[in-house]
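Since the structure comes first, as structure tokens, the remarks are kept for the end.
Missing here: one protein chain of the complex. Every other protein chain is in place.
Take a look at chain A:
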Amino acid sequence: KSKDSRRKLFYLSLIEHSMRLPPHRLNLPLDEAVKIELETLFLDKVIAKLGLCISVYDIRSIKGGFIFPGDGASTCTVEFRLIVFRPFVGEIIVAKLKESDANDLRLTLGFFYDIYIPVHLLPSPSRFESDTNNKNQGRWIWDFGEADAQSEEPRFVIDGTDQIKFQVYSVSYTSIPLEQPENSKPFAPMVITGSTDNDGLGPVSWWEEAEMVQEES
């Protein structure tokens, strides 16, 4: 089992980074200039194993501010904390549907949208009903207990009208060395694979309906 301290959506990460402050920033107070530079470098970027950088939480120290001969910019070393989005395996997250095709569902949180629910992690039996206009798009339907009632609109459809709860199955990063050449932006795509194959997962309206079904019977 994962340790308690690992099991949340958002974390703080402590980073040390050396950077050059370009001359045009030097009219600002140092910590402001540094913060702007950090945000430019890190915000909305994925760092492998850390996750997606959301915000600069605070700046712990700024050392340096040297100007090297022949260089118009000032170099300093900053220690700061970032808020990162780093979901753990097993975590349950609510998201909206972004796309749906024969291979998987793609979900989005607004600020992050590389979330995929592959076919084999949908509840079974599920089937894909493609759009009449576009064979690649369509909706997924869970044929739960639907053996007889074929005449009506299927009950458990994923069509994006409500939010979808999924469980994180795996998180993968394209690997990139942790030490970056100076001034290059940290970059690595992060992909979350999720599952909706469990009680309480999938579109939230399903579970409301499930309770009603049992009530009727």
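What we mean here is this: a residue touches a chain if its C-beta (ideal position, glycine included) is under 8 Å from a C-beta of that chain, and two chains touch if they have at least 3 such contacts; residues count from 1.
Basically, contacts and distances are computed from a predicted model.
Undergrad: Which name from "Ribosomal protein subunit S26", "BRISC and BRCA1-A complex member 2", "DNA-directed RNA polymerase III subunit RPC9" or "Beta-hexosaminidase" does UniProt give the chain that's left off?
TA: "DNA-directed RNA polymerase III subunit RPC9"
Undergrad: Pick out which of A:Ile15, A:Val34 or A:Met190 touches the chain that's been left out of the picture.
TA: The missing chain is touched by A:Ile15.
Undergrad: Which listed residue, A:Glu39, A:Asp114 or A:Asp143, touches the chain dropped from view?
TA: Reading the full complex, the residue touching the unseen chain is A:Glu39.
Undergrad: Name, in rising order, the residues on chain A that touch the hidden chain in the full complex.
TA: 1-2, 4-17, 39, 43-44, 47, 49-50, 54-55, 57, 79, 81, 83, 85, 91-92, 94, 109-111, 161-163, 165, 167, 178-180, 186, 198-201, 204-205, 207-212, 214-215
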